[in-house]
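Here the complex is missing one protein chain, while the rest keep their positions.
Let's turn to subunit A:
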Amino acid sequence: MKCVLAGSNVKAFGKAIHALSRVGEDLWLDPLEKGLAVRSVNSSRSAYACFLFSPLFFQHYSKVTTQQPLDEGDVEPVLKCKLTMKSVLPIFRCLATIERNVERCKIFINFRDSHVVFQFSCRHGITKTHNLGFQECESLQAVFPRDMCPNVLKAQARLLGDVVMHFPVWQEEITLAVTPVKVSFRNYFEEETDLTKVMHTEISLNPDEFDYFQVGVDSEITFCLKELRGLLSFAESTGLAVSIHFGTSGKPVAFSIDDMVLEANFVLATLIDTESQAASPKRPHRGTLLQSLAVMTQPTVPLAGEMELAELARTGHEGSIAMETSIPELPQALDREAELVISSQGSAIFNGKAARESVIACHWSEYGVGVHMDQIQEEAVGVVPATIGHNKVRTGCFYNHGSSHGDTIKQQDHPYFVNQVQLLRRGWTKVLCWNGVRGIQVSRLCLKGFSGVPCSSTHCCWRSPPSSVERMPWCCPAWCVPVTTRRSWRKERRSPARTLSLS
């Protein structure tokens, strides 16, 4: 692997290293096709951090590990190397000096000597070369089905910085509590702490302050603030927005930054709330990433949904695009060397049923639009959000601002979740949604919503059907079905939206 960084990107890279140093003791370097992934995980495996720098971030980027061309039949060696943070951090410690003096930074891996070389070309013709010994290791990646998270918040880094500044530097953990109308952060204390001696701090924010706000299920998650501060300071210095994906307590929370040239993901385990689980021990304990995330050692299998639309049209008219994936059993105990597998970047693999069960926190009650509750439950189990072509429909959430078809759907601002999408004949799409209390069905969707193009209008992406056969409709102001952040989508954005006409 060989890459060259120039100018202010060297400082940004250094900042990323600083952020990672707050998480773990080791740094994993993983040159991929799509860029250089730099990762770290903490010793208790409860925090995972990854920065992915795309080739655009570098002046020059090449993943090739060997100089000689490969012979027939040779497999290109898969190189992943692990460095200690203690050796890397001092190189990037003083960012101000780097900003002033360093013009270019070249990073390459010297196989013969097992060294990673960081070479700084500084002002006045000075070159500083650092040779760091590395260890070859297994890959480190966390599987986290970000797309299945019912709650998504997106905020400017400044907002989050303003929130955490109210907590003292030594505050270990904080609790984030969300409801559809309020977001609050408060400090968290272990049960043993004497509550009469410590100061409780809580800050509440209005959902309006967030760039994107989606709460599918009320939840309170407690996670480690210290590990997160690295990401927040990185985001503040680069001025990028931070997205937060999470579910109920016990499930991990992912903080991410998405930009044209880099992506960052911090996945933190959250404390399991003992009140909601009768069987668990008294003390709240931290769900580790290994428990909470799907861990697999097989390579990913492509989903049925990746088929061409035409094929879909052939195979299913009234049928659903239910894709059943066989989910391997989660191993109970894993030793440290176990491989955590692929992609925190919009992975297609997850345990749909388990995820859905955890997402539905509430009781289904009477519901009455035309599809039976049981039917929905049956159909929905094991179904992944439909993949249409290359575009994925993430579970979206939208608000019902009133029904034009009568009384079963009340005029309330309840968020609804896209539970299942069915492609029907003649361009109709049936979307089954629920808000934890009742489910509804929408029959025809604006193409934009499903084509992967983010709709920037503040009006609806969901059009009511012309006939009154199916019920419907409603406006989804500002919250369109969000789209996947996969890179492949970005290319397609420029091409005309795929239509759903199947005739």
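Heads up, the rule we're going with is that contacts are C-beta pairs under 8 Å (C-beta built on N, C-alpha and C of every residue); 3 or more make two chains touch, one makes a residue touch a chain; residues count from 1.
Here is the rule we use: contacts and distances are computed from a predicted model.
Not shown: a single chain whose UniProt protein name, out of "Nucleoporin SEH1 isoform X3", "Aldehyde dehydrogenase family 3 member A2", "Checkpoint protein" or "Non-structural maintenance of chromosomes element 1 homolog", is "Checkpoint protein".
Interface note for the absent chain: among A:Glu172, A:Glu209, A:Glu236 or A:Asp258, the touching residue is A:Glu209.
Not every partner is drawn; the one left out touches subunit A at residues 159, 162, 165-166, 168, 195-206, 208-209.
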